[in-house]
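A protein chain is absent from this complex, but the other protein chains hold their places.
For reference, chains read A, B and C in written order, and residue numbers begin at 1 within each chain.
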Amino acid sequence: MAQLFRPSVNTIARLVILGGLGLVFGGVGLAYLFAGSPYQTGATLIREQPVAFSHQHHVAGLGIDCRYCHSSVETSAAAGMPPTYTCMSCHSQVWNQAPMLAPVRQSLEENKPLEWNKLHQLPDYAYFHHGIHIQKGVGCVECHGRVDQMPLMWKAEPQTMSWCLDCHRHPEGRLRKPEDVFKMDSPRLPVEEGLELLKTHNIPVDRLTNCSVCHR
Amino acid sequence: MAQVHSTHGHEDNGHASSEILGGHQSYTTVTDTIADVVLKRPLGKAWLFGFAISFALLMMFLFAVTNLLVRGIGIWGVNIPVGWGFDIVNFVWWIGIGHAGTLISAILLLLKQDWRTSINRFAEAMTLFAVACAGLYPLMHMGRPWLFYWLMPLPNTMALWPQFRSPLEFDVFAVSTYATVSLLFWYVGLIPDLATLRDRATNPLIKKLYAIPALGWRGSAIHWHRYRTAYLLLAGIATPLVVSVHTIVALDFTIGIIPGWHTTVFPPYFVAGAIFSGFAMVATLAIPLRSYFGLKDYITDKHLDNMAKVMLVTGLIVTYGYMIEGFMAWYGANTYERYQMLVDRPTGAYKHDWWLLILCNCVMTQLLWFKSIRNNIILLWLISLVINVGMWLERYVIVVISLHSDFLPSSWGMYHGTVWDYMTFYGTIGLFMTLMFLFVRILPAISIAEMRELVHELHERDEARTQATPPAARTV
Amino acid sequence: MSNRTRSDFGSQDLSELRRKLAGSSGPQYWRSLEELAGTEEFERYLHREFPEQAAEWHDPVGRRQFLQLMGASLALAGVSGCVVRPEDKIVPYVKAPEHVVPGKPLYYASAAVQEGYGSGILVESHLGRPTKVEGNPSHPASLGATDLFTQASILNLYDPDRSQSVTLNGHLTSWDALLNALIDLRTVQLAKKGAGVRFLTGTVTSPTVARLMDQVLGPKFFPQARWHQYEPVGHANRRAGIRLATGTDAEAVHHIDKADVVVSLDADFLSWGPSKLRDARNLAIRREPGPENKNPIRLYVVEPTPSITGATADHRWPLSSEEIQAVAATLARAVGVSDLPSAATELKAPWLATLVADLQKSKGKSLVLAGETQPPAIHALVHAINQALGNVGQTLTYHEPVAALAPEGQSGSISELADDIRAGRVEALFILGNNPVYDAPSELGFAATGAESSSLLLKVPTVVHLGLFNDETAQVSTWHIPEAHFLESWGDVRAFDGSATIIQPLIAPLYGGRTASEVLSTLIDGTPLPSRSLVEDTWRGNRSDSDFTAFWTKSLHDGVIADSAAKPKSVSLKPLADISWPKAGTGKYELLFRPDPTIWDGSHSNNGWLQELPKPMTRVVWDNPALISKKTADQEGLKDGDILKLTLNGRILKVPVWVNPGHAEDAITLTLGFGRSEDAGYRGRVGAGVGFDTYSLRTQNGFWSTRGVLVEKTGENYPLYSTQGHNTMVGRDLIRTGTHADYAHDPTIGPTPYGVVMHHEAAGDHGAANGHGHAEETGITPHGADPAKGLIGFEYPEPYRRRNDGELGNRWGMSINLNACIGCAACVVACQAENNIPVVGKDQVGRGREMHWLRIDRYYATESRDAEPSANPATHFQPIPCMHCETAPCEMVCPVEATSHSAEGLNEMTYNRCVGTRYCSNNCPYKVRRFNFFQYSDQLTESLKLQRNPDVSVRTRGVMEKCTYCVQRLTKARIEAQIKSPDGNDAVPGDAVATACQQACPTRAIVFGNMNDRSSAVAKAKEDPRNYSLLAELNTRPRTTYLAKLTNPNTAIEA
Partner (left out) sequence: MSDIATIHESSHSPSSAATAGEVYGLIAEFIEPNDVVRAARRAYRAGYRKMDGYSPLPVAGLAEAIGFKKNRVATLVLIGGVTGACSGMFMQWFASTVHYPLIIAGRPYASWPSFVPITFELGILFAAFSAVFGMLILNGLPQHYHPIFNAPGFDLASQNRFFLCIEATDPKFHLTQTREFLESLGARNISLVEH
């Protein structure tokens, strides 16, 4: 009886089997990595904007408070985007001829709103309330990163559900003093003080992971 | 130099025959007859015809499923209150059918029932294909099937897990485990036969095709030794598995609080029912198979008789189950359950289904008490068909009737399968038959190695009977 | 039907309209929607304006395909959902309007108008989009509640089928063109003193419109013109009755709260009439046991057609209209009204004597009411009866008329209008809001049916029609003007007692609609004044500017104008002897016409919410079958759905029948408002082709009831779908009832007589509910041992009992008072509006797939087993929302954690996690879960998107949904509590938050709140001995529990 295969086939066959197993487990791993990757979450990606607005310049440079433009951030679910008037309140005086700001002036003339490209986009079924986070001592920087170092805005965090949960499960390490909430460079409270804050601020950690906290 | 003898297997060895092995068989004859079905026998008209029909049904199935995915679950008859219909009915039905295969190959192996040898191979195949059909339904019945992977504990950016208390989650693990184990068991059993086909095939390509899955099996004594252990252990594992799987399927209902579901008798009588329907299906398949491929010597009337007896016993267990359900409803004095069991089922909107179920599963099986009927192949075949229908009805009764009238009369409703329900159901039958037809053409429908073993065993017995001195070697 | 009937929008029309919309009127068109302006959505919006899937909505097959298409697109979206998320825009304001904070709704006070009368409302507005209507607590007619029509009005506002531009003979034209025409017409008619001018309106209580009508009809303008008032379902008989009784015009106001005994002669005052919400509230108060209500109210009702009022009554007798008239006469004689017309017959019945005795026992504290369906004579009689019983001034008061009246000699009925038209005396007819072609009495010939080859209106040279819809009348009018919805226009209206409310717009007219006052002002001033200034002029009076601004702001804010109620009016009753007594008709069957409980007179027929709302009594949806009694059905050999051929003086109507337990025998009830069709010129995608046009049989004389109808069984059949297949409790302990007498002697209401004791629940149930308080604090539950304990050492997870800081947090619970519930279904619509619940269409309902989160179960029960059970059964309503079981069976079986429990006790449904196995619904003993078998919520029609509540996810195909206790409201309340309180405590005061159903309920049957606040209404309700949980023996431990129903039967009467 003659051989059907060359000796090398033994090795090949075993490699094929191992490869198959690798494919199955590796595939799951890759899918997971992809789901968390900037390509999926849009984190760290800069998007073209109608006006090349620099947070770095306005926040770090001029020291304008977040609330000057995002006025409803302390009370409302929406932080609020500045109406054209807010921009023009300064830029009617300074840089009022700058070609860079032409779209703003045009918006005012034509009474046609500016259209910014959305960076932090939660799914429709996820409800986020800025006010309550501010009130409980979650600093802007926790979710938006060092905006004062962003010449052009980008999304600093993946903002996936698991990312939200990280904090909702253990807020203590991520809180700030009330007066530090809007300060970009302010430090987080040390954990034990954070735990103290949970008490004083009445933050029911064990309830922050209830589904209806974010989904309605 | 070693002169090469032209060694042919002409000399016949190890002769035997018995009521479970007709004719005068030897290693050679069993090998030839079974292997030739695959290697030599041309495609018959009947086979082509049957395959064509099955394949057509399979295509219809694909059409129905596409439509389901595009248009949504609403094309089925399901509604509120009857949230499950054909989907779960068929799921349970198929799973049940699957169980006979495992039972035959595993439990009967452990019980040293040598008559299993000639039917376990395609019984196992039947298991695989039935489970494949069953497994499709839980996927299809979801509102958003493309998210099926949420039922598996996979790493995800939502940091979420499945809900491990849910019977449906039990199902995910039970069914996938069952499918995997059955496949392994079946394949392990196939390895020596693949080697046989490899060595008998003449066409080099076909030789290679069988050689690859044969993994270079060479029948080494040491290999056989480990092989036997592994095979026996698999059988030992599969036995509790098969019981657990249908118990878990029963939990889908018993964990629910719906009157007609919430009853402790389900797990045992579901298992019995599974064996019941499974053996019916084996008979339904084996009878035509053996006559068409001329395997009457291997699947003898004795086999059919045994199967009929199993059907009778399990049929009686199932009947007992029905009676207990009714009795407990009455004895438990639970208004809702009483209404469900004693009023709605026998006299309600679905009474016809219920009475037909009783006729098929309880009345018809009583015929099997009579040897004459058990030995009348045609009658036996018809009865096995009736049982298949009856067991489908049983699941229909459990799923639909229980749901359509539960606690609040205000929310009672009716359910009827739509054309799409039927297309999907017949479609899976098409899938099952297609796979079966391919199987009997491509792989030995009877385990050749185990038949040789049987021949050897019987041969030894003969000798033991003739010779005073015990043989030097005994087989396991 | 006529050469003038408008053809569908031609393509040229379409582009023309686009130009118009994009043109000058564009900007203010979207004034309050700048956010949308210029976006792609807005573009698509313009394109979506025109009926594309017309007729898809009701035609089962069509609709299914329609849904499937959407399903398909969605399925694919779902598959490809896992690539990069879609790019989106942020569009801030150019100049932020004051008060508007993105993410925070605003509320404005206004009024909803029905049959001319107003009811105060508060409208929720998100960034300029009104999304929800609530009642105005400070308004006398609302008291904070709303009815189903008001709740649904928000959908009418956004209805994409509303008329969208001025048309001339069915072709698009411009408002300016109309103005020119009007001005010419004005000059012509001024010369003739308006001899050829006619106005047709409904009841008008708006002071502004009244003022303008006075001017128009006044000597300066058209003294020769006439003002005709007509309403298919209104208050004509009621007013005529008062005139007949008192000889003057007045408004009669009844005070249920002051009455101990109320007798209703077919007066369905709980679902009909300008004060229905107030009456319902008062009735509920007087039915509730308690120290302040020593002798609870007793309600007797005689009526032919079962109504929710009849269902609520303590005693009810199904009688034909004539028998009811006889009852009135008998009562009158019995209480000492001597001068009855000789024609008046009497009814001999043992119970009648008892009833009279009861009335006389409570003189001055009783009240007899006659329904609008009764002829004026009976109303007059009833006034006399109340007079005789000394109720006038007590439970019945007379006031200056609230509705505007035409000057002497210039008023007229619709039939007089028809005569004038026939005689060619009408040159210009102004139809302000009416739709006579559809709903006028059929013999008048406004509709081109029967004898008339074409509509009567075609005989009028100029017909100007103002209407919300491009309806049947619009088809045959010269000019059609889109009317502004009351939520998008300035106006004013008066309530039943005359209190006036300023109607303020929540949004600029979506389709450039106009108001009646604008049209009238054009005739007066030759140019249209903005309706705001017209309203201001009405109310300025002699106030100084500063005073007026203050007054105006206050009035707008309060939603009701201070002391504007109608002055009391002293009236003296006139002798009755010579009033014309209604003469009895001949013929076996009496044919009755009634407004449809959900579609009313047809003004809501394009409202999907109301079409799909089960009728309170029959639970039928999307149809108006003829209602008959079981006996009649047996006599004629009919069953539900059999088509009956009715022939009434030459006119034929084929209509399916529905057997309605408790219906009067030998009587057939037809409900109005259906049977509108494309070829009759109706353009509503939802309403067209639904039901049967019963108006075609309605005549002047047989307006509410008539005899002489020929009944013929056709043998044909028609699918009728009801959401409740089974009507009795099959002996199950679901609804508990008792009598006030029982209650006084033992407040624990056990299972109903026709219920069955399962395990003993006097302990069990109350334990499961109010003993629960215990469970929370001590961990011990009633029944001694916790059934779930033992085996696995059962205990609620710690956070379930108290917050991590040790304090009791919020523990939400609901209590539904079956004693107060009248089954009006306002809560169901409110829920639908609040929670973006889709409409699924008749076919899907027929398949058992309705989506209502909150349903009202209606059970019939008969104590006496001997009588025919369905002859006159007791009717019980039971609203069923999600029970939010603490050991929820649904949660146990969900394989993906899509439904779980919150620490505050909510059974939460996370739609976006649901994979749709439907196991939870199967395992729900209350069957309150609803599944999206197809893509039900309309994601294509832009205008409907505007209505959606932004705080609630819109569900997609293949997910389960259910009542959430309005979790969006709870979260809002909790967050606000945290932001407010110094230490950020999230505990919400017990009654601080209301669910949508609770807020709408006129009788406050639904109570919701934080049970941990012992002072909260819900906590108290749970302590009430009547409190019980549904199916308590399953140990699901529902958070929603019920208070048993108490009736107050007259023991002297054999039930």
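Note that in this section a residue touches a chain if its C-beta (ideal position, glycine included) is under 8 Å from a C-beta of that chain, and two chains touch if they have at least 3 such contacts.
None of these values were measured; they are calculated from a predicted model.
When the omitted chain is restored, the residue from B:Lys45, B:Arg218, B:His352 or B:Arg465 that touches it is B:Arg218.
Among C:Glu897, C:Asp938, C:Glu961 or C:Asp986, only C:Glu897 touches the chain that is left out of the view.
For the options A:Ile17, A:Leu30 or A:Ala102, the residue in contact with the chain missing from this view is A:Ile17. Within the complete assembly, residues 1-9, 11, 13-14, 26-28, 31, 153, 159-165, 169-170, 173-174, 176-177, 180-181, 184-185, 187-188, 192, 195-196, 198-200, 211-212, 215-230, 233-234, 237-238, 240-241, 244, 248, 251, 449, 452-453, 456, 471-476 of chain B touch the chain that is not shown.
Remark: the residues of chain A touching the chain excluded from display are 1-10, 13-14, 17, 165, 209, 211.
Hidden from this view is one chain, which touches chain C at 788, 791-797, 799-800, 886-892, 897, 900-903, 1037.
Here, only the chains that are shown with their structure count from here on.
Centre to centre, using the average C-alpha position, chain A and chain B are separated by 53 Å. Remark: chain A and chain C have CA centroids separated by 45 Å (rounded to whole angstrom). Chain centres here are Cα means. That of chain B falls 58 Å from that of chain C. Contact with two or more other chains is made by residues 160 of chain B. Those residues of chain A in touch with two or more other chains are numbered 35, 40. Of all residues in chain C, only 27, 34-35, 37-39, 82, 84-85, 87-96, 101-104, 798-799, 803-805, 809, 900, 902-904, 906, 908, 910-913, 951-954, 964, 967-968, 970-971, 975, 978-979, 981, 983-986 touch chain A in the complex they form. Touching chain B in their complex are the following residues of chain A: 1, 4-5, 10, 13, 28-29, 32, 35-36, 40-41, 158, 160-163, 165. In the complex of the two chains, the chain A residues touching chain C come out as 35, 39-40, 42, 47, 72, 75-78, 80-85, 107-108, 111-118, 121, 123-125, 127, 129, 131-132, 135-136, 199-207, 210-213, 215-216.
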